[in-house]
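Structure below; questions to follow.
Removed: one protein chain of the complex. Kept in place: all other protein chains.
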Amino acid sequence: MTAMTPEGLGDWAGPILNGALTTVQIAVLAYAIGLLLGLLGAGAKLSPWAPLRGVAIAYSTLIRAVPELLLIILLYYAGPQAMNALLENLGIAGAVQITGFATAVGVLAFVQGAYMTEVFRGAILAIPRGQLEAADAFGFSRWTRFHRFVLPAMLPNALPGMSNLWLILIKDTALISVIGFNELFFTIQQAAASSRAYFLFYATAGVIYLLMTLSSTALFARLERYVRRGQPTEA
Amino acid sequence: MKFPMMIATAVTALGLAHSVQANDPLQVGISGEPYPPFTYKAASGDWTGFEVELAQALCAAMARECEIAPTGWSGIIPSLQAGRIDMIMNSMSITEKRQRVIDFTRPYYFTPGAYVAASDRELDIPDGLDGLVIGVQGATTNATYARRELRDTGVEIRLYDQAEQVNNDLLSGRLEVILADEIAMAQFLERDEAEGFEIKATAPQHEAYGEGIGIGLRQEADALEADLNEAIAAVIEDGTCASLSEEYLGADVCVYD
Partner (left out) sequence: MDFSWLSDPYYQGYLWEGFVNTLWLLAVSAVGGLILAVGVALARLRGPRPLAWLTWAFTTVIRGTPLLVQLFFFYYGVGRLLEGVPGVRDSVFWPLLRDPFFFGALTFILSVGAYSGEVIRGAMQSVPRGELEAGRAFGLSGFQVLYRLWLPRAIQLCLPTLTGEMILLLKSVPLVSTIALMDLLQAANIIRDETFLVYEPLLLIAGIYLATTIVLTLLLRLVELNFPGMRPNRRRWLPIR
């Protein structure tokens, strides 16, 4: 019938958990892509070529200076248009639609990349110069130097920043609901509106996000202990 | 340099997208935020409501498959233009301003905007609005009407993203009066918690409101427009529209020629 019968937490549990799953999926993918973008960006910022440095500086400074919600709304429209323009230029015919999921992931990853750039740049700069010079002196190739010297030394420095960014990312996924994408918070809003139990559902949302952030913090703490193995602990 | 780039982009694009072909199901764009009784989501996860069922009836009349595609309301026109959805069917009024950027089918229903306030409040519109707070949903013709016509009355206009949020704040007393679609308000007033509220007046004809509710289409989609116009005429003539309207809205608001 037409009347909106109030439905309780039990009825909405399924869609809410689905939404939570979507949120985690988006977050994980966006984090991974953002990580790659961050490594590239840090590399570009530390490179000797001025134009490359300039692009990286512009990227990380602009994205970090503008509010995320604004960026998400802007990129949500501009992203697929840019992609379509790119495809047209390369001669791939036909209208191509980017799925909403891909856009959400792309937007969040793009923003994460800017922050990751700073974290990695700081972490790389904090590596004692002597270790890298020793690697060069021993004649290691650039790739070996990167994945045997730079990466392991950089990770302990970068992890606190990376764990912080992960927490921020999980919380930022809620912003996607403003553009109508169906993730956890959007589902919660629909549940609250149709059941009229606003307090209950928003509190539930808080609890779910809290569970996600708390378990992430614990995971990252373990990861940090692992990455710091063999290093002298602070007295 | 161009070839590897092409490969990389193609791989990414294939992973992320799908190309649109002529017999793909039509993407019917509705507001992701619930707008009862026109479009709303039951806990079963299915979208339902007057316009959802009407859309399905129209697609049956056109013998095409349709998929309901919820989209953020404030970005629904850009989504249409970008090709994400093929039509907008969520109580979108045909206005001259909108017609500059998108096309509309013939109108399928029409209701005016209505002011709702507490029954025991004496409300003289528009003079009595001075010092009161009125709520409207953003990106609607009601919002445009309120902004253009009611600014000088001394009323404070509050814009909300979702219709349900406006209703919520009226019930909690934060808003003295709201301006929304008459049928949606009639439905709203049937709820138990809305006891003690009533429709005070309806908004007059104004260019902000246009000629009625139509289905929004891209300007180059002439074939689809013709098909839909035929389907709408058919669905109205055979009474499907009227019966759905009575079921969901309590009255027949279909536009007869």
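A and B label the chains in the order they appear, each numbered from 1.
Note that in this section a contact is a pair of C-beta atoms (placed from the backbone, for glycine too) under 8 Å apart; a residue touches a chain by one contact, two chains touch by 3 or more.
Just so it is clear, the structure is predicted and the values come from calculations on it, not from any experiment.
Contact with the chain not shown here comes from a single listed residue; of B:Gly138, B:Gly212 or B:Gly250, that residue is B:Gly138. Contacts to the hidden chain, counted on chain B, fall at residues 74, 77-78, 97-98, 100-101, 133, 135, 138-139, 143-144, 147, 158-161, 165, 168-169, 171-175.
Not every partner is drawn; the one left out touches chain A at residues 57, 61-62, 65-71, 73-74, 77-78, 167, 170-175, 177-178, 185, 188-189, 192, 198-199, 201-203, 205-206, 209-210, 213-214.
In this text, only the chains that are shown with their structure count from here on.
A straight line joining the Cα centres of chain A and chain B is 34 Å long. Here chain A touches chain B in the complex through residues 2-4, 7, 11-12, 14-15, 73, 76-77, 80-81, 83-84, 86-87, 90-92, 94-100, 102, 178-182, 186, 189-191, 193-194, 196, 198, going by the rule given at the top.
Note for the complex: chain B touches chain A at residues 2, 5-6, 9-10, 13, 16-20, 31-34, 36-37, 40-43, 45, 70-73, 75, 78, 82-84, 161-162, 164-165, 168, 187, 190-191, 193, 247-250.
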